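Of the protein chains in this complex, all but one are displayed in their positions.
Our next item is chain A:
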Amino acid sequence: MSEIIRLTAAALGEKLAAGEVSSVEATRAHLDRIAAVDGAVHAFLHVDAEGALAAAADVDRRRAAGESFGPLAGVPVAVKDVLVTEGMPSTAGSRILEGWIPPYDATPVRLVREAGMIPLGKTNMDEFAMGSSTEHSAYGPTHNPWDLERIPGGSGGGSAAAVAAFEAPLALGSDTGGSIRQPAHVTGTVGVKPTYGAVSRYGSIALASSLDQIGPVTRTVLDAALLQDVIAGHDPHDSTSIPEAWPSMAEAVRRADVSGVRIGVVKQLDSDGVQAGVRAKFHESLELLQRNGAEIVEIDAPNFEYAIAAYYLILPAEASSNLAKFDSVRFGLRVTPEGGGTVEQVMAATREAGFGPEVKRRIILGTYALSAGYYDAYYGSAQKVRTLVQRDFDAAFAKVDVLATPTAPTTAFKLGEKLDDPLAMYLNDVATIPANLAGVPGISLPAGLAPEDGLPVGIQFLAPARQDARLYNVGGALERLLEAEWGAPLLSRAPDLSSHEMAAAEEGAL
């Protein structure tokens, strides 16, 4: 395996700046890796080798001409297919957008391009980001690089797997109820959902507008910080984006220090419902932080247990409206019934053929929840619960600086294991959903491997809105402490997928 792909984004950025490696070399190394292993992993839906190499050559040329760049210039990046990309397919994992080439770049994509980063392609995801395993992608599941029989999490399994498999140093993800953090948890990577409004949603194919947030998917906390520094900031195209400027997250990581930091452990999320190894790694991390000066406090968040129920009313309600635009009139798939049909029949046939079962389930749920006569009982009540969850956060953050939870209740489960049991699938996000309901930021970083199955386990920290820097401080400190114990990053213990290169070549026919 090429040394270049093993580098963190920060380290690669430094080598690029020092002229030790060119962006074309770095890009080619990652494209080679994708060619070698993605047949087995299936992290990507689309790889733009030509565009990536051209962009890399352009950055190399400009750098040679003396142009100065930020720390991630020339570094390749994978982009979740939920973000629209000019000139590249953008399907959000759905058949209904097959063949559509957007005429514009999402703001986060524009920002990574402007920072000189090199988009490699688009990563796989559950259709319209609805799922926790990437099995709901219309284009087939992504496989967890730690165990190809297992799920990579979802909805952003593609971005997480691409980063875990060294196909990209970092990636962009989207998190509506945990779609960045839960994949990070099961793939031994780092994922951050910034404060709602920190990163523009313009060009992010909307799932639930009041919950969606774009964020970094990386192998280190510093890389996540560097990427958040690139993509965060006010965007006049997104009314919900926060107008104020942000402090440097990278600076927070470099100065990381947990002495005196008060960490609250949410009682409701540290229960018997959590897999033993996941819980064990969670507590080992907390003890490590405590030994290094942090104060651990138990926190009661009584309304968190209603969060999933509220979430599965608000999300489908907003999604049922957001997904109404997929009607075949302006873009994407068009299915005409035999012998023609009225516009209504064409719309219905297109949506029948173009949407998968999970998407249909949520559209129906959401349409019902918003219906006259049911609105108050469902959508209205859910919004009240949302307010209660926010109050739980407010009360907690009056006592502590950050909250800590296991990111998800279990390690990666087997592909197919929960596909026919939507409720079991939904429960994966029990610990991640409250942050989306309240708009607060969250990070998941590797806490170790569960002894019982040897699979990665993540730990989640949550901070008050706009206090993303606290996550980078605590996350950066814990990462340093854990890696000092382990002697190496967790991912160095992941299987070397090069043994799958043959298999990938054989599977190429798929």
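One rule holds in what follows: a residue touches a chain if its C-beta (ideal position, glycine included) is under 8 Å from a C-beta of that chain, and two chains touch if they have at least 3 such contacts; residues count from 1.
As a working rule, contacts and distances are computed from a predicted model.
**Q** From the names "Cytochrome bd-I ubiquinol oxidase subunit 2 apoprotein", "Aspartyl/glutamyl-tRNA(Asn/Gln) amidotransferase subunit B", "1,2-phenylacetyl-CoA epoxidase subunit A" or "Sugar ABC transporter ATP-binding protein", which one matches the UniProt record for the unseen chain?
**A** So the chain that does not appear here would be "Aspartyl/glutamyl-tRNA(Asn/Gln) amidotransferase subunit B", according to UniProt.
**Q** Which of these, A:Asp229, A:Glu318 or A:Glu358, touches the one chain of the complex that we don't see?
**A** Answer from the full complex: A:Glu318 touches the omitted chain.
**Q** Out of A:Met347, A:Leu403 or A:Leu462, point to the residue that touches the absent chain in the complete complex.
**A** Considering the complete complex, A:Met347 is the one touching the chain left out.
**Q** From the list A:Ser2, A:Thr367, A:Gln390 or A:Gln467, pick the residue that touches the absent chain.
**A** Considering the complete complex, A:Thr367 is the one touching the chain left out.
**Q** Pick out the residues on chain A that sit against the missing chain.
**A** Residues 83-84, 90, 92, 97, 100, 102-104, 106, 201-206, 208-210, 236-240, 317-318, 320-321, 324-327, 329-331, 343-344, 347, 367, 370-372, 375, 379 of chain A touch the chain absent from view.
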